[in-house]
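Every protein chain except one is present and positioned as in the full complex.
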Amino acid sequence: MSATATVPVQDAREERRGLRLPGPIALWVVAAASVAISLAREISNNDDLTSANTFGVAIRTAAPIALAGLGGLYAERSGTINIGLEGMMIMGTVFAGWWAWEYNPWMGVLGGVIGGALGGLVHAFATVTFGVNHIVSGFAINILAPGVARFMANLLFEGESGGSVTNSPGASGEIGVFTMPVLSGGPLLGWKDTPDPLGSLADRQWFLVSDIASLLKALTTELRLDLVLVIVLFVASVYVLWRTRFGLRLRSAGERPSAADSLGVSVVFYRYVGMLISGGLAGMAGSVLVIGANRYSQGQTGGRGFLGLATLVVGNWRPAGVAAGAGLFGFFDGITQRIDPGQLILAAILAAAILLAFGIVYSVMQLRPGPALLMAIGGAVLLWVYLTIDDIRSEFVFMAPFVVTLIVVASRGQASRPPAQAGIPWRKGSQN
Amino acid sequence: MGAIVHIATDEAPGGADYELPAQNESLRVLEKRGARAERGVHGALSPCVQPMTTAVEPGTAIDSAYAIELRGIVKRFPGVVANDGVNLRVREGTIHAIVGENGAGKSTLMKTLYGAHQPDEGDILIHGTRRTFRNPSAAIDMGIGMVFQHFMLADNFTVWENIVLGSEPGHLRLNMRKARRRIRELSEQYGLEVDPDELVADLGVGDKQRVEILKVLYRGARILILDEPTAVLVPHEVTELFASLEQLTQQGATVIFISHKLDEVLGNADAITVIRAGKTVGEIDDPSTVTAGELAEMMVGSELPSPETREATVRDDVRLEVVGLTIESAPTGVDTVALAAGLAGGIESSSGTPTSHRPLDDVSLRVQSGEIVGIAGVEGNGQTELIEAIMGLRPASGIVKVDEQDVSELSNTARRNAGIGYVAEDRQRDGMVLSMTLWENVILGHQAGDDFTHRGLIDRDAARERTRQVVEEFDVRTPGIDVSAFTLSGGNQQKLIVGREMMAKPHVLIAAHPTRGVDVGAQAVIWDILRQARSDGLATLLISADLDELIGLSDRLLVMLRGKVVAEVDPQTVTPAELGSYMTGAHHHDGRSASGSPGDGEAPA
Partner (left out) sequence: MNRRLLTTFAAPALAAVAAIVVSSVAVLVAGESPATAFKAMWSQIDSTESIVLIVNRAVPYYVAGVAVAIGFKMNLFNIGANGQYVLAALLAAAAGAAVDLPAPIHVAMIMGIAVVVGATWAAIPALLKAYRGVNEVISTIMLNYVATNLIAYLLAEHFRNPDQPNIRETRVLPESARLPSLNSLFEAIGFDFGPGVVLHGFLPVAIVLGIGYHVLLNRSRFGFNLRVSGENPTAARAAGISPRRMIIVTLIMSGAIAGLIGIGPLLADPQFYKYGDQFPVSYGFIGLSLALLGRNHPVGMAAAALVWATIERATQALSFVDIPQEIGIILQGSFLLSAIIAYEIVRRLSADAETRAASRETPGTRTIAEAPA
């Protein structure tokens, strides 16, 4: 829009003074978080905080959010903001419910992908070809999708046994699970009970080591095969986006489309592809929901599409970050489904307070009093809550991911690194 | 050793009045010159130069060692002939400079050469063979690579990602090792040091430029075109660049660069072509035989209108005073510029480009009633920052006084109410809302005062009445005052804006590029307005890139470079060469702050 190309400035990254930590800061954050959680477990004596079961639930609830976030990632990396993730996920759920019931769960997964991709196609059509504002178009899709889904449900499920307009009949068959042999006791070529070192390590309750073992065990035990696919997709995405020709060109469409165009790369093509993938992944997130619940239900998505968007912001537009963000949100969500969620929440709050303490130390090392002060206030509040309140209501737990996102976004401010041209329509001849 | 300088000109030797192209009829508004002799100094051409009255005959030089030859290129756009029979001959393995002013047609010519468009007439010969380029890819295939003034780089990508994009080694998998290897090879071969794995956002401007050059080399370019490559470089980066270009030509490549920095051109080019008003007016095979002054004259025309001798209308009272105005660094974070950019649908990031100097560095000046103080300088040297600091649109330290009243802490609105009028440099971006009607645009900038609002409501009648007055008095050609502003031509838009500011009866007027992109007739009207206001006692600060305008209108002329005021010159006696050198930094001066009394000329070092 402006005549001079306004390019995000390197000054946007805050100057670092004081002590510097080697390596990427994200890794340090993860390490600090792990220590904080382990400490919280010890202090509050709440072993369930880091049990394999809790992690397992967290993974299951995180998966759809993570997929939605990954979908948002592909879209924004190619230059289009996809607010319609929720709508595409809804399309995914109804298609998945249909095909999972009509055929089998794997077809259900495929159906979800297709349903979501259809939504992506519409969004791409409006934004890339016609240049409609991305937010507006995504919003329109979110309006349209529930109607279409309910319409389809009415036609497909109403009158079928076990079905109605608000949910489909159950899926035909199970999708199967995977348990890693030798590490987590899974079967291997007929050998039914292989050793389970991770499990035993997790049971030992050793500080930090057992907690990590728990996490690994949860990732490798009775993991639904569609969730395995999710993990594969994440790993594959890192490779595809940063190590292939396709990925480079896709990202260029989102970073500097006119540069790409001047070098012979078709921005329109890559933005369409990016959006189709985005819709497909969002749709698959719907499939995961359906398979988890064994059927389609109206309103199944419950805002997870938007949480997916939030993971983009929290995760700084990288797959690993998205996964971590989704993991965080899933963790909160999963906690509410465990026995005695209130205590778990409190333990989690303690962990957050400890993490903030680390943050304060870091800020002081960096000679930045402002953030340190804010974190101190936040930490004090959390600590007070932990010490005085007996039980946390579930509503506040549900609120948590959204509040966390707000805090992250507000504190990042200018230092966030979205793809430079995400959301800005591009026409031939512009300088973007 | 004869240096042969061919000058194509319509001028009969002897000095009849030079016929400037139509768009400068406005010069008639200025006093008649005839004072060419008065300027003297660099009027005489060097004895080795033989002016010819005929244009160069095509095909005269038989060398096919010309890597590029452009013959008689003509390119027309609606309303203007950008290239009117341009010739260019570049020998292989040389660094060839193309010089000319803004609007002379250089960029249009280069676009033809690298395939962005095709000429309406004329031939392109590459190594002696005629070629046509349907698109940039065709030019790239012929080994021609263009390095743009505004880099086309993805900041969040690494160097190697930017370079290989679109021509990646490998099929599915990115063969990063191969890419890096090739880049290092090229880097060594041509002396262009880069780290392939560094993020472009972390690079300085000189490094980014090297990346752009490597981009074209990577695709096999043997002929490189650089558009104003040194415009954004600091001196040591300039040296590095030309060293690299030298190395490139030693390896057999051919380099063409467009520049207006005459000392750099003379110091580094093997040959120079001068373009003026769409035609080639000089081809210099040995730059050591010409001086910067001679080049400047060729570029500008041997004619610089001498300003009319007019009576001094300067009065004693100081209307605008600025003391020590400084902006420490380019804005970061969420300043109003970023917010406005965000609202406009752009990225909500700060707009400042990091510079190696303070955007505004201890600037002081005074403008008295009845005086026009001009500020000359290449764009990007702090003029915008100065204006915005005075207007209160950008935070700055220092003092701003209007009519002896200290307004340094006041808002833009308050400063306007104190009597400052503002004609912004980019009318479409900052001066008006194109989709609104004329009378709404007249309110713009004055909506906070009493003229057009009563108790929070807009007084439409008052606005419309004022608009009618503006339209009539300032000769705004429009079918009515209810039309949208975009239906007006640029000149009429500008007249409207100038009129609206004037009718608010300011004491001080900040006029930035008041006749940019405006047709000749409107330009004349605006100049008249400014002059009339001046004699009525208005104090005007005039910022412009148009030297005619600056010299013709200013009583005193300041030059800004790198955020400082580096010189004050007398518009009546300064020569284009001098002014050019101050503006481009060739003259090394301690910047004396320009608050001296009118008439203080600078003695050249």
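A and B are the chain letters, set down in written order, and residue numbers restart from 1 in every chain.
Here is the rule we use: a residue touches a chain if its C-beta (ideal position, glycine included) is under 8 Å from a C-beta of that chain, and two chains touch if they have at least 3 such contacts.
Bear in mind the structure is a predicted one, so any value in this text is a computation, not a measurement.
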Which residue from B:N87, B:Q368 or B:N412 sits in contact with the chain not drawn here?
-> B:N412
Contact residue for the chain not shown (choose from A:V148, A:V177, A:L208 or A:M365) = A:V148
With respect to the chain omitted from the figure, which of B:S288, B:S397 or B:Q447 is a touching residue?
-> B:Q447
For subunit B, residues in touch with the removed chain = 23-24, 26, 78-80, 101-103, 106-108, 111, 149-150, 228, 231, 258, 260, 296, 299-301, 333-334, 336-345, 348, 377-379, 391-393, 411-413, 416, 422, 424, 428-436, 440, 443-445, 447-448, 453, 456-458, 460, 484, 486-487, 489-491, 515-520, 523, 545-549, 576, 579-580, 583
Residue-wise, where is subunit A in contact with the chain that is not depicted?
-> 2, 83, 122, 126, 130-133, 135-137, 139-148, 150-151, 154-155, 165, 303, 306, 309-310, 313, 393, 395-396, 398-399, 402-403, 405-406, 409-410, 413-414
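Quick note on the criterion: only the chains that are shown with their structure count from here on.
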Please report how many Å separate the Cα centroid of subunit A from that of subunit B, as a whole number.
-> 48
What residues on subunit B touch subunit A, complex-wise?
-> 136-137, 150, 152-157, 161-162, 164-168, 170-174, 176, 201-202, 215, 330, 332-334, 341, 344-347, 349-354, 426, 429
Subunit B partner contacts - residues on subunit A that touch it in the complex = 1-12, 243-249, 251-252, 255-256, 258-260, 262-265, 413-414, 417, 419-421, 424, 431
